[in-house]
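I am attaching a structure below and will ask some questions about it afterwards.
The block that comes next holds chain A.
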Amino acid sequence: MNVELLLALVTGAALFGVGIYGALSQTNLVMIMMGVELILAAAMVNLVAFWRYLHPDAAAAQMFVLIVMTVMAIEMAVGFGVAIARFRARGSVEMEEAAELKG
Partner candidate 1 sequence: MSAQTFFIGFFGLAAVWFGVVVFRTHSMVRSALALLFSQTALGALFLSMQAEFLGVLQIMMMATEMSIMAIFMVMFMMDPGGLGEMDMTHQKRLSLAAGFVAFAAAVAAAVFVDWGPVAGVAPDAAQQTHDLGIELLGRSMLIFETAGVTILTAMIAATAVAMPAVKRIGNK
Partner candidate 2 sequence: MTTVLVLLLLLAAGTYLVAVLEAWTASGRFRLAGPVVAGIALLGREFIVPRKPDRIFFEVAPVLLLLSALLAAAVVPLTPDLIITDLATGALFINAALVYVLVALLMAGWGPNGAYAMIGGWRFLGQLIAYAMLIVMPITAVVMRAESLLTTRIVASQAGLWNIVYQPLGFMLFFVAAMALAFLPPFDLPTAKAELAGGVEAEYSGVRLAIFRLGRLALIVTLAAAAVVFYLGGWQGPWLPPWAWSAIKILAVCATMLLAGRAMPRVRDADLLHWCWILGIPLALLNIFLVGLLVLVLP
């Protein structure tokens, strides 16, 4: 077992855990988005680590990371769009007050 690979994977795991905690525990939409960003970041760490230590010749792995970055950007754009719309309508982006979003 390679130490560096393990270190990177543990980093990814820790970020994943922190992200899960944040996404579940926060009441504010923006804070929840931060949690999701951390979860995605954890995925990126793992992808880079796998690329480097398992398949350094596969450029597709790096492309996968680019896609994750795109997803992060999309998440930000859509999240903030929704946040602004809700804030305009209700004056709040707190999840406890978003009862009607539960459907």
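Behind the choice of candidates: all candidates are chains of the complex that A comes from, given by their letters.
By our rule, contacts are C-beta pairs under 8 Å (C-beta built on N, C-alpha and C of every residue); 3 or more make two chains touch, one makes a residue touch a chain; residues count from 1.
Keep in mind that this is a model prediction, so the values were computed, not measured.
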Selected neighbour of chain A [touch, this complex] from 1 or 2: 1
Parts of chain A lying in touch with candidate 1, wherever the complex brings them together: 1-22, 24-31, 33-35, 37-38, 41-42, 44-45, 48-49, 51-57, 59-60, 62-63, 65-67, 69-70, 72-74, 76-78, 80-85, 87-88, 93, 96
